[in-house]
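Just one protein chain is left out here, and the rest sit where they should.
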Amino acid sequence: MATVKVNINGMDVQAEEGMTIYEVAQSLGIYIPTLCYHPDLSTFGGCRVCMVEANGEEVTACRAPIKDGMVIKTDTENVSQMRLINVELILTNHDQDCQSCARNNNCKLQEVSAFVGVTPERMQRLRRVITNEVKDISNPIFQRDFAKCIVCGICVRTCEEINGIAAIDFGFRGYKTTISTLGDKPILESKCESCGECVERCPTGALVVKGQVIPEREVKTVCAYCGVGCGLILGVRGSRVVSVRGDRENPVNNGHLCIKGRYGFDFLNHPERLKTPLVRKGGVLTEASWEEALSLVAAKIKEYRDNFGPDALAALASARCTNEDNYLLQKLFRSLGTNNIDHCARL
Amino acid sequence: MDERVKNILASFRGHRSEIIPILQAVQHEFGYLPEQEMKEIAKFLRVPESQVYGVATFYAQFYFTPRGKHEIKVCLGTACHVRGANKILDALERELGICCGETTSDALFSLEKVACVGSCALAPVVMIDDNVYGRLETKKVKEVLGKYA
Amino acid sequence: MKADTFFIIGSNTTETHPVIGYRIRKAIKEGASLIVADPRRIELAEHADVFLQLRPGTNEALLNGMLNVVINEGLYDRDFIRERTEGFDEVAAAIQKYTPEYVAQITGVPAEAIRKAARLYAGAKNAAILYTMGVTQHTSGTSTVFAIANLAMATGNVGKPYAGVNPLRGQNNVQGACDMGGLPTVFTGYQPVASPEIRKKFEEAWGVTLNPDPGLTITEMMNAALDGRVKMLYVMGENPALTEANLQHTREALEKVDFLVVQDIFLTETAAMADVVLPAAAFAEKDGTFVNTERRVQLIRKAVPAPGSARSDWQILQELAQKIGLNWQYGGTAEIFAEMASLTPSYAGISHERLEREGGLQWPCPSPDHPGTPYLHSQNFTRGKGLFNVVEYTPAAEQTDPEYPLVLTTGRNLYHYHTGTMTHRSKGIEAQSPEELAQVSFEDAARLGIRDGDVVKLCSRRGELETRVRVTDMVPPGVVFMTFHHASAPVNILTNDQVDPVAKIPELKVCAVKMEKVVS
Partner (left out) sequence: MHEAFVSLRAEAIRKWEERQQSTIPRILVGSATCGCATGALDVITAIEQKLQETGIKAHIQQVGCIGMCYAEVLVDIIKPGRPRISYKNMTPETVAELLEDYLLNDNPRPDLALAVIGEGEVEGIPNLADEPVFKSQQRIVLKNCGHIDPESIEDYMAQDGYMGLVKALQMQPQEIVDIVTKSELRGRGGAGFPAGRKWNSCLRAAGDQKYVICNADEGDPGAFMDRSVQEGDPHALIEGMTIAGYAIGASKGYIYVRAEYPLAVVRLKKAIEQAKEKNLLGENILGSGFSFDLEIFQGAGAFVCGESTALVMSIEGKRGMPRPLPRPRTTEAGLWNKPTLLNNVKTFAYVPQIIHKGADWFTSTGTEGCRGTAVFALTGKIKRSGLIEVPMGIELGKIIHEIGGGVLNDRKFKAVQTGGPSGGCLPESKLNLPVDFDTLVEAGSMMGSGGMVVLDETTCMVDVARYFLQFTLEESCGQCVPCRLGTLQMLEILNEICAGKGREGDIELLVELGKSIIASSICGLGKSAPNPVLSTINYFRDEYEAHIKDRACPALVCKDLIKYSIDVEKCSGCGLCRKNCPTEAITGGKKEPHVIDQVKCTKCGICYDVCPDRFRAVACFTGKEKAAV
């Protein structure tokens, strides 16, 4: 890849040919506001907020490739004015009750609004026009609130480019443009697989998880469902797992997850979890101490081995437990003298 | 699959670029685009359902609910606008008892506005099915409708 | 994934391995070709260039038919076959009778489609075969895998990136459980218990005397339990009372066994039958490693404490061992792993510390400086040369007859995992698939007067159950599909426990059933 020289905001820098202005700026730590750009996806160029001046012309930084000798200014008066008006226009068509929004303080629109300098005085000049007030709560996991949708198309591109389903597309046109399924049906009736990739990428509160809880810390681990072995980052609050996101650094899944990996964690806190050993007494499983339960098991094992030989014992390892768990299980039973060890690999 | 759709699809090759002609053919046959038929088109073209709908809803020509027997299109082109097309539209709405975009309860007429039918010199113009009525006046609305009742 | 052609057989990848499904769909959008062989019109079939909708239980015939085309049309990789394999000529001769026309009669797939699929597969630069239980859960599972290998070797699609034969593992740590010696015949890393040297190594390390005779497989355990040979069964994190073929038989065995211990996170159907139930920590509550379908060993980390007094499985086992009188003193999972790795050549270069530092590693990884092995057989097959095996088509063990006219085949759906121990208890997921919906073709539904959403009774020679149905064009006439996710409609009541003679896998994918509408 050839190196080219560009000048950004008066600084001469070198960059790789083929990079966009946005990418170059980002690599230099220069913030360019944008609402429809996402690094995982193809570019769209619709929000018109990442405009910069390149060689005297206004261009969208997310799409424009750099050229040798290009002079880029990211904050001219024209650029600032356009960005400001475009963000204001989005806000005129956006539910503005930020406090009650699940995306509050984690919202790209808030971030960009603050950066471009939206003020209440300027907003007052404009008319409020909410073009779509539909709320789709059909999916048990997440909801779609169109009064907060900025039609950036990130969800559309995610569904097509990441998941390959394309359960949603732009529907209708002009100010009626919306994100729709066939027949504009609730998302649950569409081909949506509830993988949550779109929810993850939505820049506003238009797509949010129902009953979302913000974690206080995160722990990296691996998904416990299928054999793909996706990297997970568990969000923990107190002693509960409250969220999951994909581990972008894990080469297995690059951050992608399916419905089970992303949303199938609340069994951890299910009231039916076993919390104490149980021993059958008089035909009924009864709570017992570890000491009692394990002593009983140890005694029985020894009894059967001694009376009937080690092959009267058998054990099932688990395709869901760790290597360490499985290693110890087979070590234990082999040590007792039997190879009667198997598991459900075949199922 | 509906035989009619089957026949329509049989005359196409299954390329994505045929989506608009197929939608036109299906609408011509059914009068609108039923959901089930759009699903069949999606399967036939191997295009996601949502995108078939995305394309269909983009273009003003397509309808998603059954239409009246006769389609009234009130031209609201510039020439028609400055020569009083809105008054004609008002009169039609009054006469039919429906709003623009709706269909009469007897399913006889659908009323809609169009950007321009290209008969600007005869403004204001109303198209009913394929017939163009030029230099229309509010007084004549009833008489014109009478031809289709 | 950069394969330019995917051949997916017996795998509903987008539902069972969704994230791999994403990549396949993406690759297809970017121009890759797709061949799908499945009795059901699964979602991927909609994206396929060739969809081979074969009758359940006819995989071998189909694969032989494709190989027939590859050989007779000269589409095979002469260099690869000469340099890397042996036994090609015998297979080439044996395959002659599997003409596409003959195979079409067996499989119900048009001969032309078989030709098209074979040409597409053989013509690809990198063709990857993906399969899962749709291939293995048959009495002919092993020979079907041979047939797949024959096809891949004949076309040189082995031992290079983005190609090969890729069995997708169903559960998060199936691979690991096998690697760890969770099998009756082998220690860790597939070291045979029958080998005196291997046994000696383990005896020295563990300080015990080991049994040289292979143990029982799960199906054999159940039989042994029924005839009283096995008295005590220890089950860790498995639910055979729902997963085993011919459940009635399994449940009887579990009843029969004298003493049943179950270690799990919920009171599963199996745990409910136990004499002692030990509460275990779930994945987010413990440390350790999982091995994914690509043999990638990855660390899992404890995020939260286990509820109540529940403990990690290894801790339970250690305490139990101590009570039995074994002197186990593991300070943590890293130590356990280190011991295992020291006894297992393919894991020798892996340690928790290294996994923490570098991320996942794919075995074989024989030394600490080895980068791991992303794909196998790049230079040589394990046995040296790749062996072609003659595969003959054998029909499924159970065939339909006038009394049981329908074929029942089983699998999974997107929302649930296995018996749903976890997914049934995840609110948002459970709401999307709260009950079993057996898939029935429009034709069969019409014939039996069944409508979408009706409740039917399904009977096989082994048992019966009631389930709600979904009338769909996903299944062809004569085929019924059910998942094994729902305890209220436990499909394994019906399935056949005849096993593959080598792999001992029961034929969960084919059994004969009859169906009738339940009038409420």
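In order of appearance the chains are A, B and C, and numbering begins at 1 in each one.
Basically, a contact is a pair of C-beta atoms (placed from the backbone, for glycine too) under 8 Å apart; a residue touches a chain by one contact, two chains touch by 3 or more.
In this text the structure is predicted, and so the values were computed from the model without any measurement.
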Displayed chains contacted by the hidden chain, counting the whole assembly: A, B
Residue among A:Arg63, A:Arg237 or A:Lys302 that touches the chain left out of view: A:Arg63
Chain not shown: contacting residue from A:Met11, A:Leu28, A:Leu126 or A:Ile214: A:Leu126
Of B:Lys39, B:Arg67, B:His81 or B:Lys140, the residue in touch with the unshown chain: B:His81
Missing-chain contacts mapped onto chain B: 15-21, 23-24, 45, 47, 54-55, 58-62, 76-83, 87, 90, 94, 114-123, 125, 130-135, 138
Contact footprint on chain A, counting only the chain that is left out: 44-49, 51, 58-60, 63-65, 78, 81-82, 85-86, 89-90, 92-93, 125-127, 129, 131, 150-151, 170, 172-177
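Quick note on the criterion: only the chains that are shown with their structure count from here on.
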Chain centre separation in whole Å, for chain C relative to chain B (CA means): 54
Distance between the centres, which are taken as Cα means, of chain C and chain A, whole angstrom: 29
Multi-chain contact sites of chain A, meaning residues that touch two or more partners: 160, 165
For chain B, residues that touch 2 or more chains besides their own: none
Partner chain B, residues of chain C touching it in the complex: 46-47
Chain B - residues contacting chain C, complex: 43, 46
Contact footprint of chain B on chain A as seen in their complex: 160, 165-173, 180-184, 190-191
